[in-house]
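For this depiction, one protein chain was excluded, whereas all remaining protein chains were kept in their positions.
Letters A and B name the chains as they come in the text, with residue numbers starting at 1 for each one.
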Amino acid sequence: MSSDSHVAEHGAEPAFRQHHFINAEQQFDTSKLGMWLFLATEILMFGGLFVGYGLMQSVYPEAWIAGHHHLDRIMGAINTVFLLCSSFTMVMAVHSASTNNKGKTIMNLLLTLGFAGGFLVIKYFEYAHKFHDGLLPGRFFSYHGGGPAEQAMFFGFYFCMTGLHGIHVLIGMILISWITLRTMKGEFSSAYYTPVDLVGLYWHLVDLIWIYLFPLLYLVN
Amino acid sequence: MADTLATPKAHGHVEHHDVDYLHDGSLLSWLTTVDHKKLGVMYLWSVLFMFFLGGVFALLVRLELFAPGKQFMDAETYNKVFTLHGAIMVFLFIIPSIPAALGNFVLPIMLGAKDVAFPRLNLASFWIYVVGALIAVTAMVTGGVDTGWTFYTPYSTTTDGSVALMTFAAFVLGFSSILTGVNFIATVHKLRAPGMGWFRMPLFIWGMYSTAIIQVLATPVLAITLLLLIMERTFGVGVFDPKLGGDPVLFQHFFWFYSHPAVYIMILPGMAIISEVVPTMSQKTFFGYKATAFSSVAIAIVSFVVWGHHMFTSGQSQLAGAIFSFLTFLVGIPSAIKVFNWITTMYKGSISLQAPMLYALMFLILFGIGGLTGLFLGAMSVDIHLHDTYFVVAHFHYVMMGSTAIAFLAGLHYWWPKMFGRMYNESAARVSAVLVFIGFNTTFLPQFLLGSRGMPRRYYNYLPEFQFLHQVSTVGSWILALGFVIMAGYLFASLRKKMDAPANPWHGRSLEWQIPSPPITHNFHEVPVITTEPYDYYRPFEPSVKGHH
Partner (left out) sequence: MSDHAHAHSSSARIYVVILAALLVLTGVTVGAAYVNFGSSSINLIIAVLIATVKATLVAMFFMHLRHDPPINAIIFVSSLIFLGLFLLFPLIDIGSRDKVVPYGLRVQAQPAAQKKAATPAAAAGGEHGAAPAAAGHAPAH
């Protein structure tokens, strides 16, 4: 079915098909499978941090509660909204790409970039505040407001987890810029928009991780 | 991914259609090739070089242990040398050896595919491996690492040297391994030729598939473990530091969550090769195909829930220890299924004792010893006595070297004619195989005795009563080295000959034996259609590949 529609549009051999695939649908499904496998590795990598965080929380619940009081719930909630909206615009971009709507694709990708940028700006202010108060990981922890000493470990996890997540946001922004450029050049159509779809999947995973980071870091009580 | 390798518009004959892959393109073009066969060959030379390097360090370790006290290096150098031996052999040789070198070459052909699913990722995987190896070498040259390949805290967070750089190298190498795993899973799922159902796949594919599952699911945890270790060293986060309220045992949980499954990343591909060599060289239908196929997947899954047996004496709770000890015995079931099926496959077969089969038989004996001593170590009460002794060293060398590396050699001798189009000298190969077998057992059997008498592993010095067994072991390492020198000799010599290998020297039935040796660039002229079961030696051969003669 899908290969038939491609044949109709592009003649016998669509130019984007690689030689070792029988048809474009096989190539599309394979690319998505590969992306999901990559996402599984991402989940397990972040998962390692979640496991460490959870285990240490079970050992030092007081330190974790004291630590999370230094985090700004409002800023965290705004960032959650930003990422959810960016996920929405991303999926709309994929949708537009799959329906040959180039203008809307570009608009949605730029909106996604905007939300991602907003996320990083807020993150920057949060980090600056922590640096100012000396709420830093491990031996750099110099907060004088008291509380359990293990808060230093809490902030070790805080910076590891949000830092690694932030790097993923940054990588996502680079990828989104790249597919925006390719969309502008007109490289995608309803027959071939795999890169948009794959970057979308990646971006949703970044969102998915934040969905867990937000309650676990900001809302422990 | 889409812009490379775009097919020429017409289905016409491409000019390099009939050229074998070795002569297709300039020497320089190998560096950027996306052909799985060329990448497999490049991986092969890389891992063989690493095997040589790790082997030299092993010989140095054995030489230093020839007598108590200092022979020619001081204790600190000794620590660095055995760490180098372990880290090189594990991360740079064994883990990539079978999947990345032989698997890359054979897996797509066996499936009837023209390439792996993501050829460019495959190329990236190779270069990431090279970069990781270079970082590892840099770490060795600048300061060295004396932690052992396990990087246990708190020693690894306090010792000087290039621990951060070395762990970063392992991180990078892990990435290369993940990319291979992703590629293999996607290839097996999506690129099987028409008619190649899941239960028509050769068992080698099942082994590779199970390995890939572990690579994808376990390796990321290694990445995050090493990241936490680097954080610990730079920021003193304290997760693994008891002074700051952390838990060093937690590091071991993190480390072994990857590294125990990684042990099966090492052994499953070995078993996969034996499952190919045994039916072909016995010319007999595989006994218990499905049980063997599922046992590979079962080993992959069980491997994730047994890691705590490395930690019986580490301060882990006794309840956790008991659970892990119980689960560890489960691994014995699928492993035994495989061994019984290999033996039953050979029963009443017409066995030809050529080099690949010699290595396969060696594997059965050595894996038997390695696997069964593993049960001793998996029993918590016994392990308390044997933990961190030479018994453990002997056990894992029987599994890693005696099983995986020997299976790698079986595969190397089995597919060498296919890869390079040349036969090696069979008599020299047999002599070398016998020397390797004798040398290996002379080296490592005494270590079981040493361990059970209390000789601790990693020690630089030892009591005089251990000297005799240590000397036997060292002499064994020389016999082993002699075997490998002969092997290098006849393999290199074969490359200087003109191409003489027939398409199917062992009378195999899987697809790679139905195309010329060496294969053409795109593997097949036409997509093969599979209509027969694998290993159907009970009936006349019907090739699935058309268009080759």
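Everything below uses one rule, namely that contacts are C-beta pairs under 8 Å (C-beta built on N, C-alpha and C of every residue); 3 or more make two chains touch, one makes a residue touch a chain.
Treat the numbers as computed from the prediction; the structure is a model and nothing was measured.
Visitor: Specify the residue from the set B:Q318, B:S350, B:N461 or B:T531 that touches the hidden chain.
Guide: Touching the chain that is not displayed is residue B:Q318.
Visitor: Just one of B:H253, B:H310 or B:H470 touches the chain that is missing; which is it?
Guide: Reading the full complex, the residue touching the unseen chain is B:H253.
Visitor: Name every residue on chain A in touch with the hidden partner chain.
Guide: 1-2, 5-6, 25, 28-29, 32-33, 36-37, 39-41, 43-44, 47-48, 50-51, 54-55, 58-61, 65, 73, 77, 80-81, 84-85, 87-88, 90-92, 95, 98-99, 190-191, 200-201, 204-205, 207-208, 211-212, 214-216, 218-221
Visitor: Could you list which residues of chain B touch the chain missing from the display?
Guide: 154-155, 158, 189, 217, 221, 241-250, 253, 257, 304-305, 307-308, 315-320, 323-324
Here is the rule we go by: only the chains that are shown with their structure count from here on.
Visitor: Which of the residues in chain A come into contact with chain B in the complex?
Guide: For chain A paired with chain B, touching residues are 11-13, 15-22, 26-27, 29-31, 33-34, 37-38, 40-49, 51-52, 55-56, 59-60, 136-140, 149-150, 152-153, 156-157, 160, 164, 192, 194-195.
Visitor: Spell out the part of chain B that touches chain A in their complex, as residue ranges.
Guide: Listed in rising order, the residues are 1-7, 9-11, 108, 113-119, 121, 178, 181-183, 185-186, 189-191, 216-221, 223-225, 227-228, 231-232, 235-239, 244-247, 250, 254, 522, 527.
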